[in-house]
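One chain of protein is taken out of this complex; the other chains stay put.
Going in written order, the chains are labelled A, B and C, and every chain counts its residues from 1.
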Amino acid sequence: MIQDEVFKVGFEVRDHELDAQGIVNNANYQHYFEHARHRFLRSRGVDFVGLHEEGLDAIVHRIEIDYRESLRSGESFEVSVVLKREGKLRLVFEQELRKGDGRLSARARVVTAIVTAGAAGPRPVPPPPGLLERLLGEKGPGEDASGR
Amino acid sequence: MIQDEVFKVGFEVRDHELDAQGIVNNANYQHYFEHARHRFLRSRGVDFVGLHEEGLDAIVHRIEIDYRESLRSGESFEVSVVLKREGKLRLVFEQELRKGDGRLSARARVVTAIVTAGAAGPRPVPPPPGLLERLLGEKGPGEDASGR
Amino acid sequence: MIQDEVFKVGFEVRDHELDAQGIVNNANYQHYFEHARHRFLRSRGVDFVGLHEEGLDAIVHRIEIDYRESLRSGESFEVSVVLKREGKLRLVFEQELRKGDGRLSARARVVTAIVTAGAAGPRPVPPPPGLLERLLGEKGPGEDASGR
Partner (left out) sequence: MIQDEVFKVGFEVRDHELDAQGIVNNANYQHYFEHARHRFLRSRGVDFVGLHEEGLDAIVHRIEIDYRESLRSGESFEVSVVLKREGKLRLVFEQELRKGDGRLSARARVVTAIVTAGAAGPRPVPPPPGLLERLLGEKGPGEDASGR
């Protein structure tokens, strides 16, 4: 049941993403994970590029990716997004990339923060309450259309 | 003195690597780190694409990247490569990406292994002795600090 | 009616494809066009990577792209594929990239050939008859399931 709530985005391998080993180059997984996160944000009414124009940038502090089974030409896969708050400043995304048959291809943990321009460069700030509510609030995915 | 021994590759930001925030997109750091590793391999007489043609693939099991200070249009930077063996199967790269003025922009730890094609998919094998000698041998970086 | 026959692939902009101008970087259009071509090939039972493993490489000789209206964050679009034979050696793809509302964003003409490894490097060869039949033969797209 909770599983149903997990936000997911479908993809298929594009051949230019392969490298000379005939498998998807590692850096492209980071593109997939990022695209799924941005789609998740948009599904909650948060626009990555719009945030930037308001002077707030969502930035990645740290990323950890475990690679399990390589993606190959013609394969389809899904990337999931689970968001958790850690401390006052951190928003942590836990993501899985699974092939069509459900096998785990890669897993990522992405530590992000909101920064704003300061005199001495970007400075982390607590995510604005309105943003937090949209991202972590009562109205989770799958409940938008509920009868509440 | 030890500093001189560390393998480094110079880069400059290409504008297509920027994203709408005006900073280099996170995935491109993975390209930079990979290119520096492959250049390191080649400097030791090991060819990434050649390995693949011999039936051995160097693959990444896990990558951890800490992002410290974003790269911007027009900036130059250097990526360092230090290689260590861990256990029988793992070759671990420790890498730093520093801007022209020496400030740390990002740091990576990349856990790799050598795999070969098996009946049930790729199977990790201990790096062949000849390969290890070239990568970590007498002239290898792992002994820079040794008393010999 | 003929319009229905045109092969099309749907896409959406991924934010890492934007550059500092906030629009999709020009080179990414080439990725979109290529992915649509490879999907077209696969829909006809022709596998780009498989061809390579048989010693035949489909290569691009020349590409012309006209850019009309930039793609932006969050936009969806479709890429069409029409294939024509020119002379004995050339397969020419005519492609359009249209936004969700039908507006033309870019148009491409891609001149390709089949090459095979020769003593003096790759050498163009006429596309094998079986390949041509699958790509340009009686069984056009949309007719696969027809009652003929």
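Just so it is clear, contacts are C-beta pairs under 8 Å (C-beta built on N, C-alpha and C of every residue); 3 or more make two chains touch, one makes a residue touch a chain.
Given the structure is predicted, the values throughout are model-derived calculations rather than measurements.
The chain not shown here is in contact, across the full complex, with A, B, C. Remark: the omitted chain is touched by one listed residue; of A:His16, A:Arg85, A:Arg109 or A:Arg134 this is A:His16. In the full complex, chain A touches the omitted chain through residues 15-16, 18-20, 22, 25, 27, 73. Contact between chain C and the unshown chain involves residues 20-21, 25-28, 30-31, 34, 48-49, 52, 57, 59-67, 69-70, 121-122. Mapped onto chain B, contacts with the missing chain fall at residues 14-16, 18, 22, 31, 34-35, 38, 42, 47-49, 73-74.
Simple rule for what comes next: only the chains that are shown with their structure count from here on.
In the CA-based superposition of chain B onto chain C, the rotation angle is 175 degrees, rounded to steps of 5.
With centres set at the average Cα position, the gap from chain A to chain C is 30 Å.
In terms of their C-alpha centroids, the spacing between chain B and chain C amounts to 35 Å. Averaged Cα coordinates give chain A a centre that lies 25 Å from the centre of chain B. Chain contacts: chain A has residues 31, 34, 48-49 touching two or more partner chains.
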